[in-house]
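Yeah, one chain of the complex is gone here, protein chain that is, but the others are all in their spots.
On to subunit A.
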Amino acid sequence: MFGFGQETAEKMNQLKSVTNPRSPSEALETAPVRPAVTPGSAGTASGEISRSVRFLTGKGRSGPLLPPFESVIGRDERVRIVDTDLAPWRMICSLQMRGPSGSGAIGTGWLVGPRTVLTAGHCVFSTSFFGGWAATIDVIPGRNGAGPPAESEPFGRVTGTRFSSVDRWQSDEDPDFDIGCIHLDEPIGETVGWFPLGVRTAEQLEGFQVNVSGYPGDRGNGTAQFHGRNRIAQVTDRRVFYEVDTFGGQSGAPVWIYEDDDTTRPLAVAVHAYGTGGTPASLGITANSAPRITPEVLTLITAWVAQDGGWPGH
């Protein structure tokens, strides 16, 4: 009924939220209500329109399919974002994760509500990198380089210790379910804004240009935001595949579209998580990928935002 294929339709409402032991709430059952789009906010910071949005982002279904890239192989098409104090770039956060043993890692997250940061599941729970749940994650919205914090962290930083993910990610670490979130005490989204999330079918996504922006480790040492775009290459029941240049550290970045050429309103449709090695050989393409915002994933995220106080007016 949602155009997500038989497998997905049968699993509606079967996903459950799991939280780390520090989180006060336990597993949330998915509710049957599934809004198609969640509310977004530009935040209370400057309303100036980013020139980068006008000149760099891919909009609508226009534009050719650019030459394929692996994670970072061949020509590097990523462009550094310098006006990270403007929307939507400021909604995108550099993440500094720390495991229980003190091990460090970096990733990317993005605000989806006043106190909720969406990211990849493996940024909050990973057998390989943390031996389980992360211990702490520093969230730095709109980070802009390695300079003094007063200049490079225009909205400061907050530390999260409460995390959630999807039960299928925690049990199987299946790339199709690699989604997680950070629950914050501080409402930083009120200032920097948050992305609206949209459920779109494979047919609706076909031909769209997608934008991916995050904090790669190979450029700027994980402190600078880089953006890439290209047309969607393929969509499966659970993931969207695209030939956008990315690198380690961009895990958890937003994958968004603009539904027409004239809008400046982004619509997030997936969470970037894998380079080319995560693409099944059976698809016969070289592409990076992201778990999609499916109806049941959106329901989970809605529950996570509600757990943090919800969206204003909803």
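The rule is short, and it goes like this: a residue touches a chain if its C-beta (ideal position, glycine included) is under 8 Å from a C-beta of that chain, and two chains touch if they have at least 3 such contacts; residues count from 1.
Here is the rule we use: contacts and distances are computed from a predicted model.
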Identity of the absent chain, which is to be given by its UniProt protein name, from "Fe-S cluster assembly protein SufD", "Carboxypeptidase family protein", "Tripartite tricarboxylate transporter TctB family protein" or "Molybdate transport system substrate-binding protein": "Carboxypeptidase family protein"
Contacting the left-out chain in the complete assembly, out of A:Asp85, A:Asp167, A:Glu186 or A:Asp218: A:Asp218
Which of A:Pro88, A:Gly107 or A:Pro254 contacts the chain that the document leaves out: A:Gly107
Selected from A:Thr19, A:Ser126 or A:Thr191 as touching the chain missing from the view: A:Ser126
Interface with the unshown chain - residue positions in subunit A: 71-76, 96, 101-107, 120, 122-123, 126-129, 131, 171-176, 178, 216-219, 221-222, 246-251, 272-275, 277-278, 280, 288
